[in-house]
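With one protein chain held back, the other chains of the complex are shown just where they sit.
Going in written order, the chains are labelled A, B, C and D, and every chain counts its residues from 1.
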Amino acid sequence: MIVRPRMHWLRMLFVWRGSVMPRIFPRLGFFLALACLAVVLQPLPFNLKFNLREGPLGLLGVALAIFLGFRNSTAYDRFWEARKLWGSLQIVSRSFMRQALSLPTPALSTEERREVTDLLRALALTLNHQLRGTPVALDTLPPGVRACVEQTGQRAPRVILALADWVARMRREGRLGELLVTPLEANLDRFSEVLGGCERIASTPIPYVYSVMLHRTVYIYSLLLPFALAGSLGWSTPLVSVFVTYTFIALDMVTSELEDPFGTEPNDLPLDALTRNIERAVLELAGEPLPPPTRPDDSFLLT
Amino acid sequence: MIVRPRMHWLRMLFVWRGSVMPRIFPRLGFFLALACLAVVLQPLPFNLKFNLREGPLGLLGVALAIFLGFRNSTAYDRFWEARKLWGSLQIVSRSFMRQALSLPTPALSTEERREVTDLLRALALTLNHQLRGTPVALDTLPPGVRACVEQTGQRAPRVILALADWVARMRREGRLGELLVTPLEANLDRFSEVLGGCERIASTPIPYVYSVMLHRTVYIYSLLLPFALAGSLGWSTPLVSVFVTYTFIALDMVTSELEDPFGTEPNDLPLDALTRNIERAVLELAGEPLPPPTRPDDSFLLT
Amino acid sequence: MIVRPRMHWLRMLFVWRGSVMPRIFPRLGFFLALACLAVVLQPLPFNLKFNLREGPLGLLGVALAIFLGFRNSTAYDRFWEARKLWGSLQIVSRSFMRQALSLPTPALSTEERREVTDLLRALALTLNHQLRGTPVALDTLPPGVRACVEQTGQRAPRVILALADWVARMRREGRLGELLVTPLEANLDRFSEVLGGCERIASTPIPYVYSVMLHRTVYIYSLLLPFALAGSLGWSTPLVSVFVTYTFIALDMVTSELEDPFGTEPNDLPLDALTRNIERAVLELAGEPLPPPTRPDDSFLLT
Amino acid sequence: MIVRPRMHWLRMLFVWRGSVMPRIFPRLGFFLALACLAVVLQPLPFNLKFNLREGPLGLLGVALAIFLGFRNSTAYDRFWEARKLWGSLQIVSRSFMRQALSLPTPALSTEERREVTDLLRALALTLNHQLRGTPVALDTLPPGVRACVEQTGQRAPRVILALADWVARMRREGRLGELLVTPLEANLDRFSEVLGGCERIASTPIPYVYSVMLHRTVYIYSLLLPFALAGSLGWSTPLVSVFVTYTFIALDMVTSELEDPFGTEPNDLPLDALTRNIERAVLELAGEPLPPPTRPDDSFLLT
Partner (left out) sequence: MIVRPRMHWLRMLFVWRGSVMPRIFPRLGFFLALACLAVVLQPLPFNLKFNLREGPLGLLGVALAIFLGFRNSTAYDRFWEARKLWGSLQIVSRSFMRQALSLPTPALSTEERREVTDLLRALALTLNHQLRGTPVALDTLPPGVRACVEQTGQRAPRVILALADWVARMRREGRLGELLVTPLEANLDRFSEVLGGCERIASTPIPYVYSVMLHRTVYIYSLLLPFALAGSLGWSTPLVSVFVTYTFIALDMVTSELEDPFGTEPNDLPLDALTRNIERAVLELAGEPLPPPTRPDDSFLLT
């Protein structure tokens, strides 16, 4: 995800990386050439029978507005729901840690506190990698957790189970008292909800047919556009049609990035930074030394 | 549901199966022929009195945009709510299993664990078939559950009742302790909510009148379109009008698929795969051997 | 509400009853005649000063799209919220029944079970009639409940109070144990929420001014339309203008039906069928004989 | 708020009061005169250089649609959220009363019951007046509550505190038993949420800049419109332009009424009637005599 200090409005017009330009530049070049061709061909007699004008393209605008508008808001909703789920993961991790630290008598020993911290950090880490489909480098995991997740495919559920085991053990040892069991159980359930919600988003894309229909509409529209404009606009055609094409193609590309918010493209969620935040929040509550926060790279890009 | 690895943008333009093309191809052929006819008839004197142009069709665009936009977002909301409910089913099944496994003393015996696993798997299976209106093949059900659902029409509610009986039995035998009753009861309630929510979607279609009005608007619009364009576009008419018609008819068809998300059309929810996921999640927690996950077929289609 | 098996797309174009056509047919006839008049009057010199064309009507499209789109989605939201509330009523009734059946010792006697069943059925029945403003035929109520609702205007709240009394009695007799009180109380609260939500929808229409403004815009637009089209479309005018008029008037009428989802018009909620569903769900759990489900009539209409 | 029995569609076209017409009539007169002036001035040579036509106004339609559509749905959401909060107030008041009536032993004495009734009625009354910024006529308050709210500015919070005191007193006297404390506390919290939600709506208007921008766009658009139309429409201009102007100005006015739903304009929430409903619901549960419900006045207006 790209985070940038607020930028002067003039400079923003020339931003390159954050505007999907690098990826669509070649296509725009093609459409520019096509527009020039359309202007050159315009006066030929051959063209009189294929008398395209811009009026009918306006009719296509209805379909285009519905496709683009729908896909855009749906993709953003997925992005934002995913962000909310990771926000909940941080909130619940903090609450869990807080409740563990308030165990009545005896309070947690240093090792026991380390155990909880490790599990909570491991939960964020394994969920991160499960969603991105990347392997967890086992040595980034806290040592105490490695054994428990090594032999399983579904690592994040396994870590939740380990947290549940911890709660059960504390309960069996009579250290939770009466009143801490219910909130700790509730937080385990909330961990499951976060996990389930993330899995739902990751495993259920927007129905494929929408991508196909939007894609087709955008590109056929862009192909027709210069021929429709050439008759009346003359040499303004390349400028106008490439600009219109840019807005549609760029929006199509952005929504296909946001649609799967757990990917690693520039506009996806910065899971690494969010994971680090959760680790820092948990460690600070436990009074442990903190790893540095993730900083954006030179392009203001967080991963 | 069709899941596909991300595809090159050029290849996506020629996708066949995932774009409802197979079903609407004959209609598009008809409209293509009609458009050619419109161009041929255009210069006849007979036509002068029926002087259709594209301007007035733009006025129809308002109604069309409202109908299509509304129906599309409503259908998708139903699809997504259904997906969320099945996501909850997985989350609650996992929580229920987890809580059952953490029974204090004595822990569940192998048979008792198997009993819970069977019931949870049966719940997903019977709900799947109840929503699709297909009969459950009794031999796909875990053996322990067959008897209990054989004599009833409403099989999923019956399985929830069997789970409630199990909780009541455990409680009567004093094996739940004080603190597990409330969360188990809460999960039974959540099962009921999932069931009720799915039944609501399955039994209450979008008011029928919307389909009728949208359908009419789309087809009459498509019938008028070539005649409106022929006067000014000449032989570009077939291209433009068939393309516009494609976008509207395809969207109409997609929304009528998504509207009933529990069907078995290509863009419906893959209940079989979701059921299998739930079975695997429950069995893994119980430490049992896992059936293989459902894989998409050659067309990337999940059922 | 009209439920129909999925229909062939061609046949759907000629549906009569489900498309509010019966109610708006006379008006459409009027607008057809008006359009013919507009074409005939067109060449008269008198018309030259009132030179209406279709361009300016496009400006009205903005207002029309906002009015129709807003009112449509608002009306449908009310419809769907009402449907959700009745879905909750079914879910909560089932949960309440399930919890009542799981009373520890002694289990419910046959009469006691009947009492709960009667109250739950009566709740759905009285709420149905309260919302529709129809009198409850007292003999359709279960006999045990008649007395309690006879003397009151607000019958559904009274039935909830009777359910609360039943819970209080069971509690006083020590038959609920420790753990059933809270969920039963919670379900009483949810009954209240369903009741309150339905009353809110029934008693608070969409602000009246929206109906008035939409109505005016639609009809004045329809009056101006043929005169605006006649100049350029010639004898295509009646076809196009009546079709445009149909879409707007039909949508106006549909939204005014859905806006009050508890009415008895064709597109309203089928409260009778939903009530019967709830009765069947409760009776099946109690192991009692079931009344037949409500079936759609010849026009596929549920009431 | 105006509630009207469903009206014949023809009569609805001529409704006066419910359509904000009384307030905008003078302005429409001004725009009518302006339109006539535009037609008269049209042929003057002076006009040739300021050759306004309706095409460019269509470009403004984009901004206008966004402003009006956004403001309208936002204003209505506020209205409807406010209505839901008052619906919750009724639901929670009923639940609180029901729970108070089910106190185990000894049941509430008549005075004690009266005390609860008075407090619940006072809560609705004081909240009503706090939101409207009107002083509570102390003599409309139940006598037992007057003393407690006399010396404070924030009267509704004070009444909630008095209800909390009542719960605390009952608890101290040991009359709540174990199981009634939690739901009563939960209801106190919900009262706080209703109060907080209403205060949030009342104290945070839609950002002011939207009103300003919408207002400007609407009025400048209306000023330009007749000049843009006069060239081509001739004497149809006044009719069309006043009608278009009416729809925009009326919608602007309606949204500015709904935006602050606690006001006393015709389309605001009828807080007096809602308060009375709550009083009646509480009193009926307590078995007390009921005040009459609020009836709409001659203009079908509820306050």
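Observations on the structure shown:
In this section, contacts are C-beta pairs under 8 Å (C-beta built on N, C-alpha and C of every residue); 3 or more make two chains touch, one makes a residue touch a chain.
What you see is a predicted model, and the numbers here were worked out from it, not measured in a lab.
Looking at the complete complex, one finds that the omitted chain is in touch with A, D. Touch with the chain that is not drawn comes from one residue among D:84, D:114, D:146 or D:215, which is D:215. In the complete complex, the hidden chain is touched by one of A:94, A:114 or A:175, namely A:94. Mapped onto chain A, contacts with the missing chain fall at residues 1-4, 6, 9, 12-13, 15, 18-20, 54-55, 57-58, 61, 64-65, 68-69, 72-73, 76, 79, 83-84, 87-88, 90-91, 94-95, 98, 102, 104, 179, 182-183, 225, 229, 232-236, 239-240, 243-244, 247-248, 250-251, 254, 258, 266-267, 281, 284-285, 300. Taking the whole complex into account, chain D touches the unshown chain at residues 48-53, 55-56, 58-63, 65-67, 69-70, 74, 152, 154, 157, 160-161, 164-165, 168, 171-172, 181-182, 185, 188-189, 192-193, 195-197, 199-200, 203-205, 207-213, 215-217, 219-220, 224, 256.
What we mean here is this: only the chains that are shown with their structure count from here on.
The minimum number of touch steps separating chain B from chain D is 2.
After Cα superposition, the angle needed to carry chain B onto chain C is 70 degrees, rounded to a multiple of 5.
Between chain A and chain B, two chains of identical sequence, the interface residue sets overlap only in part, with shared numbers making up under half of the total. Spacing of chain A relative to chain B, judged by their CA centroids, is 24 angstrom. Averaging Cα coordinates per chain places chain A and chain C 39 Å apart.
With chains as nodes and touching pairs as edges, the resulting graph is an open line. By the document's touch criterion, interfaces exist between A-B, B-C, C-D.
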